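And now, chain A:
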Amino acid sequence: DPALIFDLGGKFDKSFNEAAYNGAQRWTEETGGSYKELEMQSEAQREQALRRLAETGANPIVMTGFAFGNTLEEVAPDYPETKFVIIDAVVEQPNVKSIMFAEQEGSFLVGVLAAMASESKTVGFIGGMDVPLIRQFGCGYAQGVKHQEADAKILANMTGTTPAAWNDPVKGGELTKAQISQGADVVYAAAGGTGIGVLQAAADADILSIGVDSNQNHLHPGKVLTSMVKRVDNAVYDAFTAGENLETGAQVLGLAEGGVGYALDDNNKDLITEEMKTRVDEVSQQIQSGEIEVHDYYSDNTCPALSF
Partner candidate 1 sequence: MDFATIIQILDSAIRLMTPLLLACLAGLYSERSGVFDIGLEGKMLMAAFSSAAVAAVTGNPWLGLLAGIGGSMALAAIHGIASITFRGNQLIAGVAINFLASGLTILMGQRFFGLGGRTPSLTGEGRFGEITLPLADTLRNVPVLGRIYADLISGHSILVYVAFALVPLTWWVLFRTRFGLRLRAVGENPASVDTAGVSVTRLRFAAIAICGILCGLAGAYLATGLSAGFVKEMTAGRGFIALAALIFAKWRPWAALFSTFLFGLLEAIANRYPDLDMGLITVPSMFMNALPYILTVIILAGFVGRAIPPRAGGEPYVKER
Partner candidate 2 sequence: MTDKAKRPETASSPAIELRGISKSFGPVQANKNISFKVARGTVHGIIGENGAGKSTLMSILYGFYKPDSGEILVNGQPLNVTDSLTAIRAGIGMVFQHFKLVQNFTVLENIILGVEDGKLLRPSLAKARGVLKQLAAEYQLNVDPDETIEELSVGHQQRVEILKALYRQADILILDEPTGVLTPAEADHLFRILEGLKAEGKTIILITHKLREIMEITDNVSVMRRGEMVASVKTSETSPEQLAELMVGRKVLLNVKKSPAKPAQPVLEVRDLQLADDEGVQRLRNVSFDIHAGEIFGIAGVSGNGQTQLLELLGGYPEKGSTITGSIRMNGQELDLTGTRSDAATRRARGIGHIPEDRQSEGLIMDFAAWENSAFGYHHAAQYNSGLFMNNNAIQQDAQEKMERFDIRPRDPHLAARNFSGGNQQKIVVAREIERNPDLLLVGQPTRGVDIGAIEFIHKRIIELRDAGKAILLVSVELDEILALSDRIAVMFDGRIMGERLPSETTTGELGLLMAGVTDTERHDASEGIPPEAKHVQELPDEQAGGAG
């Protein structure tokens, strides 16, 4: 059986753990198969969980979150027969498949949409805990905005510096209001549970918001411009489907691979005009073809479009 390990946020984190969970559920429903799942309780457990799962014969073992990288590096060689899949980090071992998402590309797209939807030409970004991953989101977004609207203003806030920053909808709402008061009329939240407060505050103030990770358009139909989806669910689904025959090696899932994108559904079809859709698809093509190069924050820890 395959296995899935969620990182510390837990499987209902409204973010990518939850997306991974959804992928696994989909696989179960479609194949009728079963899988093991674990939620991390503490840092020290990572190794324990990996080894125990490997010893019980689970294969492949999928884990979400860069925090597993270091541990997997050590554990993987001890279980050459087992395949591991790590999402959001690169581990160079023969039996490991590393899946990275080009969050900057998806964020770039929603940035373009935000710039087009914005009347004030001021848009906002609200991150959760201030970590590089979230900066990657913010940076891609800012580039997209600037690409579309070179003199647009981008307001960016991080919620905090402790894990509490992922679960503070009150502060999320307050940051949103602060950005609204500075003119923002589209706000992109990459902040886990805090994002719920962001989307709520935006809906209350009748401005647009952008969800993240999974499709959050349904949370406030007609008020969420779109969501930057990161198809962790697909990655998990594919890994589970491939089973023990999984191909290892590093893989970056960007726009081209359908790993990231923007969500369009009944809830936001009135918000995304034909013009916007044409434009964003065009930009998407340009990114895929390399015509537009989206700067990767990780490459040099700087962002050309936004300062943190």
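A word on the picks: all candidates are chains of the complex that A comes from, given by their letters.
Heads up, the rule we're going with is that a contact is a pair of C-beta atoms (placed from the backbone, for glycine too) under 8 Å apart; a residue touches a chain by one contact, two chains touch by 3 or more; residues count from 1.
For clarity, every value in this text was computed on a predicted model and none was experimentally measured.
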(message) Given the candidates 1 or 2, tell me which one touches chain A in this complex.
(response) 1
(request) Could you please specify the touching residues of chain A with respect to candidate 1 in the complex? (result) 10-14, 18, 130, 155-158, 160-161, 164, 167-175, 177-178, 181-182, 193, 196-197, 200, 219, 307-308
